[in-house]
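Missing here: one protein chain of the complex. Every other protein chain is in place.
When the chains are written out, they are named A and B in that same order, and each has its own residue count from 1.
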Amino acid sequence: MVSLSPQTSAAAAAIGRPPIAWLSQFRGLPLLPLAILVPFVLIAVFADYIAPYDPTEPVASMKIFIPPAWMQGGDIRVLLGTDFQGRDVLSRLIFGARVSLIVGVMGTVAAGGIGTALGILAGYLGGWADLVIMRLTDAWLALPALVFAIFLATMVGPSMWNIIIILGLVYWTRYARVIRGEVLSLREREFVKLAEIAGASSTRVIRRHILPNVLNSAMVLASLTIGVVIIAEASLSFLGVGVPPPEPAWGSMLADGRSMLMVGAWWLTVLPGLCIMMVVLATQLLGDWLRIRLDPQLRNL
Amino acid sequence: MSPPLLEVEGLTKHFPVTIALFPRRQIGWVKAVDGIDFAVDPGETLGVIGESGCGKTTTSKLILLQEGPTSGAIRFDGEDIAGLAGPELMRYRREVQVVFQDPYSSLSPRMRVGEIIAEPLQIHTDLSRAAQQERVAEVLELVGLRPEVAALFPHEFSGGQRQRIAIARALVTNTRLIVLDEPVSALDVSIRAQIMNQLEELQARLGVSYIFIGHDLATVAHISHRIAVMYLGQIVEMAESLELCEKPLHPYTQALFTAALPAHPDDKREKLTISGEVPSALSPPSGCRFHPRCPKAMARCAVDAPERKEVAPGHSVACHLY
Partner (left out) sequence: MQPLLEVTNLETHYVSFGGARVIKAVDDVSFTLNEGETLGIVGESGCGKTTTCLSIVGLLPPAARIVGGRIEFAGKDLAQLSQSEMRRVRGAQIAMILQDPMASLNPLFSIYTQVAEPAYYHRSIRGRSLRQRVRQLLDAVRIPSPAQRMREYPHQMSGGMRQRIVGAIALAGGPRLIVADEPTTNLDVTIQAQYLDLLKELQQETGVAVIFVTHNLGIVARMCDKLAVMYAGKIVEAGAVRDLFNSPQHPYTKGLLGSMPKLGSKEKLFAIPGQPPDLASLPSGCAFHPRCTEAMPRCSIEEPGEIRVGGEWRARCWRAEPQYGQSAKGLDVAAAVGS
């Protein structure tokens, strides 16, 4: 295809710039995902102040199985009803957000950290390091992720930190592959060769030239996989091997609420499920936006 | 007569060609560089000209220690660089730098210009941050940029300015030899002259030597003191720039001059005597590698490879005609 000079392309791109410079910061922000995520994050952070009741104790003077306030039999003081132990569903959801988001984010960071590090080593050092790490990745990928997570969780026993580490260990492989690919092409770029010719050590080259340039891809990957990690955590809690009670987690709320469906207490499953769905959806949308915004090369992901 | 800064003797680089099956079998060699000799004096520019497959890129990689030679020696300040390690290797790396063709991928996109230029200083010296910044400002002015640009990122600069930054970076550690690999080919015509003049001025001021690799005869001839003409991994002719322009001896060099574009519509054009394309370096022709395309080939040329001999002061050529 006939290629236009950089000048013309840049000039053509400049056409869309709005007149007031700072306004451009807000143009194209992903409003829907942020509208969902920001409240959830705030709720998680300020859970102690927002939640009306203690999530682990039954609400005094309230019956069990109170439906949400807008339904018949509901009570305005327990907006979303009570569960089978008489605990306030709203408070449990609020604290559950904290668990889900913390585990989700930290787990993603762990996975991303391990995966990016291994990907960089494999891509930059090549040779044996590349061979070993890639075989490892292939082998790891053959393991069914969730089953493996369950296995590890039952082995080491439940606790929040254990779960975070386990999720990191299970989900690093997708990073390693993608980052390795990027590093392979980065390595051939002239500014990397220039650093090597100038005498920079491998550590220096990785630290100053490779790492900053893969961070974008790593961030996009992270935002796309955070949903997976949140669901994984929810699944683990659902199966009883996640963050242990009495700390509320959406997954375990789902598990408990399942048997209550027989009694007609639908809000004990639908509400936590809705929360999971919204947060994951929001992170996916955010990840998608980031992907397009930050790195046109990843458009095929 | 001061000793040459860089001396290359019998330099050879053969790349093995393998079929990527399992097990790997080697089917031949790509003789990218096949026994070349040249020297670069302090403060002078050696131009290297040739077309694709001539080996100029491989030669630059060998000098920059990005590849190791199959045989032959490279001597810098009289010392063989082959076995260098540790502090001596660092010394070499400090004094020999490179500027590449593409200004858009030569600068690390996430580093500020000041950091990019300062990097060799950080690697080789233990200057304080303030001293580094001073030196960066110094070289920025040397290449015709204002010292304030050190705070900006590469994407804010045009191609020509980026090349200046690359040149600044190449000079920052009191470099003695810069390999310039097609440094102006990717630049606009009006900027090319700016950079060429800048390079000449820097050489006059700092006494730095250049190895200027290019494909455009006029450009290379303008900036070089001496020129080496390469074909299929060998140097076929070497002479002082003006001498080469007046009396090109090797038929390939003559073809290059005939093929060169005129500077004026009325410039007399000789008929192009060369035909065909550069053969593959995997199986170069026997004897003189140029003989299949040579208009003056004799029977001897297919059998005997000619040695490069000096036929006039400072002018050597590898051809049976002489």
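One rule holds in what follows: contacts are C-beta pairs under 8 Å (C-beta built on N, C-alpha and C of every residue); 3 or more make two chains touch, one makes a residue touch a chain.
On a predicted model such as this, the values are computed, not experimentally measured, just so you know.
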Residue among B:L152, B:I274, B:A305 or B:L321 touching the omitted chain: B:I274
Residue among B:E9, B:D216 or B:D304 touching the omitted chain: B:D216
Candidates B:V99, B:L256, B:C301 or B:V317 - the one touching the absent chain: B:L256
For chain B, the residues touching the chain missing from this view: 51-52, 144, 158, 160-161, 188-194, 196-197, 200, 215-219, 221-222, 241-242, 245-246, 255-267, 269, 272, 274-275, 277-278
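In this text, only the chains that are shown with their structure count from here on.
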Mean-CA-position distance for chain B and chain A (Å): 50
Of all residues in chain B, those that touch chain A in their complex: 64-66, 89-90, 93-94, 97-98, 100, 102, 105-111, 116, 119-120, 123-124, 159, 166, 169
Chain A - residues contacting chain B, complex: 6, 189-191, 193-201, 204, 208-209, 212-213
